[in-house]
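With one protein chain held back, the other chains of the complex are shown just where they sit.
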Amino acid sequence: MRKLRWGIVGGGEGSQIGFAHRVGTAVEEKYEFVAAALDIDPEKSKAFGTKLGLEPSRAYHNWEEMLLSERDREDKIELVTVATPNNTHFEISKAFLEAGIDVFCEKPLTLTIKEGEELVQLAQERNRVCGVNFGYTGYPMIRQMREMVRKGDLGKIRVIFTQFAGGFMAESSEQDDPRIGWRFDPKKAGVSAVTFDLGSHAMHLACFVTGQKVSRVSSDFAFGVPGRKLEDDSLTAFRLEDGTIGRQWVSGLAFGRIHGLSIQVFGEYGGLRWHQEQPNQLYWTKGKEPTKVLERGAPYLYEPALRAGRVTIGHPEGMPLAFSTLYKDLYEVIASRSRGEKPNALALTYPTFEDGLDMVRVVYAQVESAKKGGLWVVV
Amino acid sequence: MRKLRWGIVGGGEGSQIGFAHRVGTAVEEKYEFVAAALDIDPEKSKAFGTKLGLEPSRAYHNWEEMLLSERDREDKIELVTVATPNNTHFEISKAFLEAGIDVFCEKPLTLTIKEGEELVQLAQERNRVCGVNFGYTGYPMIRQMREMVRKGDLGKIRVIFTQFAGGFMAESSEQDDPRIGWRFDPKKAGVSAVTFDLGSHAMHLACFVTGQKVSRVSSDFAFGVPGRKLEDDSLTAFRLEDGTIGRQWVSGLAFGRIHGLSIQVFGEYGGLRWHQEQPNQLYWTKGKEPTKVLERGAPYLYEPALRAGRVTIGHPEGMPLAFSTLYKDLYEVIASRSRGEKPNALALTYPTFEDGLDMVRVVYAQVESAKKGGLWVVV
Amino acid sequence: MRKLRWGIVGGGEGSQIGFAHRVGTAVEEKYEFVAAALDIDPEKSKAFGTKLGLEPSRAYHNWEEMLLSERDREDKIELVTVATPNNTHFEISKAFLEAGIDVFCEKPLTLTIKEGEELVQLAQERNRVCGVNFGYTGYPMIRQMREMVRKGDLGKIRVIFTQFAGGFMAESSEQDDPRIGWRFDPKKAGVSAVTFDLGSHAMHLACFVTGQKVSRVSSDFAFGVPGRKLEDDSLTAFRLEDGTIGRQWVSGLAFGRIHGLSIQVFGEYGGLRWHQEQPNQLYWTKGKEPTKVLERGAPYLYEPALRAGRVTIGHPEGMPLAFSTLYKDLYEVIASRSRGEKPNALALTYPTFEDGLDMVRVVYAQVESAKKGGLWVVV
Partner (left out) sequence: MRKLRWGIVGGGEGSQIGFAHRVGTAVEEKYEFVAAALDIDPEKSKAFGTKLGLEPSRAYHNWEEMLLSERDREDKIELVTVATPNNTHFEISKAFLEAGIDVFCEKPLTLTIKEGEELVQLAQERNRVCGVNFGYTGYPMIRQMREMVRKGDLGKIRVIFTQFAGGFMAESSEQDDPRIGWRFDPKKAGVSAVTFDLGSHAMHLACFVTGQKVSRVSSDFAFGVPGRKLEDDSLTAFRLEDGTIGRQWVSGLAFGRIHGLSIQVFGEYGGLRWHQEQPNQLYWTKGKEPTKVLERGAPYLYEPALRAGRVTIGHPEGMPLAFSTLYKDLYEVIASRSRGEKPNALALTYPTFEDGLDMVRVVYAQVESAKKGGLWVVV
């Protein structure tokens, strides 16, 4: 079974996200890492690629060089991961798509709706496999949650509470921290800070788990650290297409909540609760029965959760292995296509460009609602 | 030291709240339980009072009889607890107040703002001690939280997240359950169900801990169980007087969250988190230091927290002992007054009728905002 | 229904254990606190009794005075709680027993086997109700655990792991702390320190939950803080009568484990886990099914657990309310006897003098095994 030739743009030395993508493909054991443009600095880009073991000719100085070189090779990369600053996602994804290469783009897909629409349209025209890295969807227990909702274990879903509230951006002094500063700069971050950067993960989980879209929102954007141009805390009431009640809290001010992503789903028969910081457990309560602690790797889980797990029950798996689930999905879809077959349904679980565009639209509606003093805005 | 003569209206046999009030006074060891009208059924009322050991002549058939008898006795009750259905709080509290008896009323103080204002005015005119049982304020770790905010340990408070979201009212079949049904009947519950019944506890904690009032709200009221006339889930963005950002989620639909009351406060220097279900621990994170687990009863706590605790560290205390803290406050204030002295500042911590009225006003503003599609409403 | 006349010896002002006994009886609402000798200092003893509201003539200077006065009164106390230093339990309990008064004695029952045997024999001859305050047996979830074992939910029990390992005695400077010092003084503590003081609670829970006795032990006693004459850490392998495997760890050195009492029971079908610090939850795992979190107050619990609970599910109950369960048991047994009826089976759950004696015997066997280098010793 031939391995898939994979490359990445962005994720330079010391980058966490770059590391996580490399682990994600390595864990899946079906990818061959063959090309990269890893850093905005051309020399660093080439040096780090070489250090990682790429053939020197495919350790590129920048993505343009990489694109020109790869698109004409017979053994060109088959999937490229785009892990560059947010305001470059559009341009780079578009260029690789047009070169006939499948794309896995970091979130957010784009900074504007228009750009997102263009990418989605392009992906459809070119019939390419295009994913967006809402990476938490790769956790086995999130897949279990989704399947339980699909199977009807909770009955009709009534209310979803999701939050991404951590303390990462709570220190004022971080304004001077380059890892924080850009997040509140409209040129680099777009129309929103935490609601876009963190909130879209939480909102996408709500959609992923229910298989529905957000139909309307009512938001409050707030500013905790003086001097910020974009919000560092927001609260949103929302509704899904079928009327499901939604609540979302997003914050960068929540000292002590180390990461702070969680989702809770309540239906007519019971409820589910999951926290990213303890991702191997899912709390399931059916009616007034005792709450059950579902464990990753346990034989009683549904197939999508078992498929996404790697090591035996009781051994914790973490975030890098969640990413690998999305690479498993992408591999299976791409491999099926190359064999002229239909991909298996489970592989089609990965978040697509359409999902990415949906989240851009939701954030724009949240921004508009907040500006209008909380009035409901249709997405 | 003479004990304070105490009586109660409501809290019949099998009532949890009545039991909790009796334990609250018994634990404090400074109250003498001498009179009661415990049940809406006159015979049951008298029988249960006698069973509890009251002198038969002071085990009354109803509150009117109790009032007439007590007010003319030389050894009349000095404090009455009103633990009757919500729509009778106003009438009964008013009557005892006018008879010169101090009142400790269950929440909500009243069902309307007008009634609340009348009680507050009356309490001031008669110079009576009047408390409202936001009973969770009696937990030692809530008092610790309040003192840490007062001392400035968190710096300026930026955002408060509070929730009271449990599964108590999630089963549709509970519509037929008399313990649930009245909560969604506007005649008995007033303008709101969960936001009034549960939410006002959470909102009062936000005010109690910060020493501030709610200035404005933006709310979404939602209906999860078909057929309900009042909301069973709500989300509210709010601001405190000084601009502190507030978020509140209230729900009766959250299967598996056994009780579901919690509060988190984040300031410029750190954050605090507390959950009612594990009330003996308070999580405190200063900046990026490791989170500390503060334990009830530990010597490093502030005086208000130590004063509210009873047994040694490591032995859990629960809800009935939280109630006793409010009775400790009330006793000290009443005893000081009878000695013509100023009460100590710590005793003045109990929630007053003014606090009770504030919460009625907040709920009315939430109802109005929800009706106006989320628009901000000044309290 | 007449209240039971109750008195206490020991538990002076500031004593936690005295407070807990007073709350225990008050919560049960069937006891009338009428007499006490509260302090070793005669004046303090009388003053505190008066302060607590006793009639001055029954606020005694010491237990001898109390005994002489009470035994000849027509309205004499019917149950006396003995909460004095351990080395006086024997003498005081014996005296009250001989005066025809039921006794509830703090643990340990006595410091020697001989004394314990004498008390047990006396209790039988006089046909008195005699309890020992292994107070943790009053927790509803411990009663649930016991009932689940009895009903066979776990099948044959295979192994019990119990520990009482906290940090209370870990600071060397506490040698000078009078609350710590006596525990390592053989004159006051007897043959063992932590194994007797803490361990017997844990060991009794193992017996309580299984309904069995300890048959043999193999122990290691160790000394962590230099200069101590009695052990501050011990490990014991044991067997119950039917061969069930037992493991017990006891320590006073475990910094950070605030209280540190827990018990875990594993049978052929599943396992149960409980920790005193979160006493309202019991973790139940049947085979390889998901672990269930059983909640105090939930309708699915067995009758003994429901009977022992007081407030509604989700509201935590703590240690003082656990004590009240034992007072409920004692009340029902004494009241039945006075009516010439057989007590209900659930009331007969309280730990008896026989249980107290058993634990003294176990500790002596542990001491002997430790001296013999870990050799197994029959109890």
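Letters A, B and C name the chains as they come in the text, with residue numbers starting at 1 for each one.
In this section, a contact is a pair of C-beta atoms (placed from the backbone, for glycine too) under 8 Å apart; a residue touches a chain by one contact, two chains touch by 3 or more.
Since the structure is predicted, the reported quantities are computational estimates derived from the model, not experimental observations.
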Contact partner of the left-out chain, one of A:L52, A:A99 or A:L122: A:L52
Identified contact with the non-displayed chain, of C:A254, C:M319 or C:V362: C:A254
Sole contact to the chain not displayed, among C:F90, C:F104, C:F266 or C:Y364: C:F266
Missing-partner contacts on chain B, residue numbers: 284, 288-295, 298-300
Residue ranges of chain C at the interface with the undisplayed chain: 158-159, 161, 165, 167, 170-172, 218, 220, 222, 224-225, 233, 235, 237, 245, 247, 249, 251, 253-257, 264, 266-271, 273, 283-288, 291, 369, 373-376
In chain A, positions touching the absent partner: 1, 3, 16, 19-20, 22-23, 26-27, 29, 32, 51-53, 166, 168, 258-260, 276-280, 295, 310-321
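Rule of thumb we're sticking to: only the chains that are shown with their structure count from here on.
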Most centrally placed chain - per-chain CA mean versus overall CA mean: B
When chain B is superposed on chain C by its C-alpha atoms, the rotation angle in degrees, nearest 5: 180
Inter-centroid spacing, chain B versus chain A (mean Cα positions, whole Å): 43
Whole-Å gap between the CA centroids of chain B and chain C: 34
Where chain A and chain C are represented by their mean Cα positions, the distance between them in whole Å: 55
Residue numbers of chain C (touch at least two other chains): 295
